[in-house]
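Apart from one protein chain that is not included, each protein chain of the complex appears where it belongs.
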Amino acid sequence: MRSYSEMNPAAVTVHLMLTACITIFCMEPFLLGISLLCAIAFFIMQNGRKHAAFHIGAIGMPTLFALLNPLWNQHGTTVLFFINQRAYTAEALFYGAVTGIRLAAVLYWFRSFSQLMTSEKLFYLFRFLSPKLALIFSMAVRNLTLFRQQMQRIRTAQRGLGLYREGHLIDDLRGGLRVFSILLTWALENGIITANSMAARGYGIGKRSSFTFFRWRRGDILLLTASLLLGAAVAAGIASGRLDWQFYPTCTPAAHSPVYFAVLTAYFLLALLPVIHEYKEAMMWKRLRQDI
Amino acid sequence: MWTIKSEGVRRILRNALPFAVMPAIVLLLPLGLQEQYYALVSFVMVMLALLLFLSGFERRDLGTRRMILVSVMTALSVLGRLLPVIKPITALTVLSALYLGREAGFLVGALSAVLSNFVMGQGPWTPFQMLAWGLIGLFAGILAKPLKRSRLLLYAYGFLSGFAYSMLLDIWTTVWTYKEFTLEEYLAAISTAFPLTCLYAVSNVIFLLLLAKPIGDKLERIRIKYGL
Partner (left out) sequence: METLAARHLTVTFPECKKPVLSDVSFELESGTFAVICGPTGCGKTTLLRMCKRELTPLCTQSGDILFESQPLASLDARISAGQIGFVMQHPEQQIVTDRVWHELAFGLENLGTDPDVMRRRIAEIASYFGIESLLDRDPAELSGGQKQLLNLASVMIMQPRLLLLDEPTAQLDPIAAADFLTTLHRLNQDFSVTILLAEHRLEEVIPLCDQLLLMERGTVVMQDSPQTLLAKMRADSPVLAGMPAAVRLWHELKPDCDCPLSVNAARTKLMPLMPQQITALPAPPPRPHTDPAVEISCAFFRYERHGRDILEDLSFTVGSGELYCLIGGNGAGKSTVLSVLAGINRCYAGDVRIFGKRIQDYKGRSLHQNCVTLLPQDVQTVFLCNSGDEELREIDRQYSAHLRDFPFDLTPLLAQHPYDLSGGEQQILALAKVMLTQPRLLLLDEPTKGLDAQSKQRLADVLHGLQAQGITILTVTHDIEFAACHADRCGFLSRGALISADIPQRFFAENAFYTTAASRISRGFYQQTVTVDAIVQLVRRNHEATGH
């Protein structure tokens, strides 16, 4: 009984990256619409009702793009009105909206991806390519929180000493700089101690092996194969040119061939995989409980 | 477990991948795709260039301490990137490169870009930012001697790197929004971003003015104290 976020990071990465990359390089409005909806569904599944500000920003983007694009894009033939003697065309409006939707979908996918990839998962992934970089990366992530805490501690310690004069802006600014400066000293010194601690435990003396709790289970392999197959199908469909829309000078949708619908369906499945997975697991749990 | 066991095979893969795959993609892609050609190719090229650099550094032995210092500088510049509007990332990358070497410079720049994007918003522009900041660090490391000698040169480098960064990223903006790359559109993108670019360039200089001495002194102290 594993949720999507607990699956093997490599499988999850391949799946999410495929989904997002297809979104990045495709300009098919329906496909992008599907992508955005599935991305939102996935995001809400992960986060519930939190992050309202992010939703507002991401959804507002298509509108903004749509409204602004015609201002500097003069292509298109259906003129809606003129601004400063420049034509404001329906095609440009539509094109802007599509670009906006694409950006919003990409944002959602990547946001979910960064939420899922905890540092240990990233470490697991990067290690495959480069153990050293993986280590630097995971240390940097850890340092981020450490430094934030230490900065706070230094600031309060200095406040507790009564170093700053009342309502003195320059004094405050200088204080801020000094805090940053000492944080730097501390960070470097602390880094050296950590490096020592690593060397003391034999880091860098020879070939490393690596230990991980992540394994490949059947579900992971299934996810990987499904995403690769579906992804390949969609990519081939896009490459065949059957999904190409003509936006200028007039908007011409792609021809409604069977391939067209097949590709859209394949992409829909690909993007919906996490939701399907989660639903399946929930049903299974329910059935298990009922059987008892 | 899903790792390639043999170090030799890994090395061959790392080296062969960029050199074989890059030309192959440039040649083959246009056959299949007409419309998204530029965006896809530039994206893949940047990814591969990044891989090439990073795999080069994987082989070099930076030493544990220097590696950890890279992670420290990265974390600091990410913290700095959370400031509103102006970011000290370039300044910190350049300074790391000067005192810790060109590899360190590249790594600090590239890693700060990915890491800070976990907060600022990850996207297809991430590899471009990684490459841009990485290269700023790399060149600063190569030019370390003159840059360390003359403050004025250092500020000039900071100023110019602001523009270089913007110009590299605008390539992506252009191909991504217009699906194609023409000089006209590129110039348009550059000119829309011009005020921001100027702000960047100037803020780089300001940060270098503020940080060059204290950070330089501290890194120098650590270098002497621990004999890096």
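Letters A and B name the chains as they come in the text, with residue numbers starting at 1 for each one.
Throughout what follows, a residue touches a chain if its C-beta (ideal position, glycine included) is under 8 Å from a C-beta of that chain, and two chains touch if they have at least 3 such contacts.
None of these values were measured; they are calculated from a predicted model.
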* Considering the whole complex, which of A:Ile59, A:Ile154 or A:Ala236 touches the chain not shown? -> A:Ile154
* Asked: Taking the entire complex into account, which one of A:Ser5, A:Ser114, A:Asn196 or A:Thr265 touches the absent chain?
  -> A:Asn196
* Structure fact -> Where chain B meets the left-out chain, the residues are 1, 221, 225-227
* To do: Extract the touching residues of chain A with respect to the undisplayed chain.
  => 119-120, 138-139, 141-142, 145-146, 150, 153-154, 156-167, 178-179, 181-182, 185-186, 189-190, 193-194, 196-213
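Here, only the chains that are shown with their structure count from here on.
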* Sort out for me which residues of chain A touch chain B in the complex. => 10, 24-27, 72, 99, 103, 106-107, 110-111, 113-114, 127-133, 135-137, 139-141, 143-144, 146-148, 151, 177, 181, 183-185, 187-192, 194-196, 198-199, 203-204, 207, 210, 212, 215-216, 238-239, 241, 244
* chain A-facing residues of chain B, complex -> 1-4, 7, 14, 32-36, 39-40, 43, 51, 54-55, 57-58, 61-65, 67-72, 74-76, 78-79, 107, 111, 114-115, 118, 121-124, 176-177, 179, 188, 210, 214-215, 218-219, 222, 226
